[in-house]
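Below is one structure, written out as structure tokens, with a few remarks after it.
The complex is shown incomplete by one protein chain, all other protein chains being positioned as in the whole.
Moving on to chain A:
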Amino acid sequence: MISRNIFILSVIIVTFCFAGCARLDDNLFNANVHKIDHYQLNNYKGEVDFTLDANYSIPTNRVNLFTLQSKGADEASSTKIYAVYIGDTTRISSDTVIVYCHGNKDHMDFYWPRAQLLANTSSKNRYGVLMIDYRGYGLSEGKSSESALITDVDAGLQWLKSKGLSGERLIIYGFSMGSIPATKLAAEPRSLRPSKLVLEAPIASSEALVQDASALALPGSFFTDLKINNADLIKNVKQPFMWIHGTNDDFLNVKTQGELVYKNYGGAANDKEAHLITGAGHSNVPVYYTFQKYLQDVGAFIRK
């Protein structure tokens, strides 16, 4: 009996040996932990990082849910993704717009309070806010990938451009995994060149992630083919840059991730600003910041 089991185990092991190609890339994405069959946004009762009181509520007539077709240069066909625009879509040509690139969990319902909060920057609905669900997130079709993050956000920028927005009035904001498309599209613009970049709890690189998790100086390529390298890309960003990070971030370390990105910023020294939020972790920076101060500082950065 034991010999038979050993044989079976040996077969499994040999099979593994010939596999040899497993990578951890897909684990970057944590979409739809809580599945949805429709977007609820203002009415979403599922898990969120924080909730907002009625002072920050957005009138439903300013919440526009729609779909976009996202297609990369190397793709044969386009993919349907979902987006939400907070604001008046007929005034985009004259408005300033924040494109919010959300993190790696769930979908836009999960991140709705964050987008809603940003729609209160300076004053309620002073700025438009666009958020998209990347491929594989929420009801967006397709499969998530590093390159699709960028393609999908750029699809949002194309839509804004079609509505008359220019790069001078575009601010791109990336939270956590959202720092990947935000930094990329600020450093190497496609449809529009954002005028400013805000990164909250950014990733420095896939290799830095590997080394943080192992406490060893391991090559990132041992485990992943991801090319995330915000710490290098940021050298090409000349637009004003705002970095926000919780000092107790236990997911993306402030020193080994965010600070690296900040240090490597390629613009003028007085065009960058750092906001280290004492005691804040990864998911609660606006709470520790206090919503009022957070909105005040983001607003001041946009107007600067």
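A few points about this structure:
By definition in this document, a contact is a pair of C-beta atoms (placed from the backbone, for glycine too) under 8 Å apart; a residue touches a chain by one contact, two chains touch by 3 or more; residues count from 1.
Note that contacts and distances are computed from a predicted model.
One chain of the complex is hidden; its UniProt record names it "Outer membrane protein beta-barrel domain-containing protein", one of "Cell shape-determining protein MreC", "ABC transporter ATP-binding protein", "NitT/TauT family transport system permease protein" or "Outer membrane protein beta-barrel domain-containing protein". The residue from A:A54, A:A76, A:A215 or A:A269 that touches the chain not shown here is A:A215.
Seen from chain A, the chain kept out of the figure touches residues 2, 6, 9, 13, 16-17, 19-25, 27-30, 103-105, 176, 204-205, 207-224, 231, 250-253, 256, 260, 264, 282-283.
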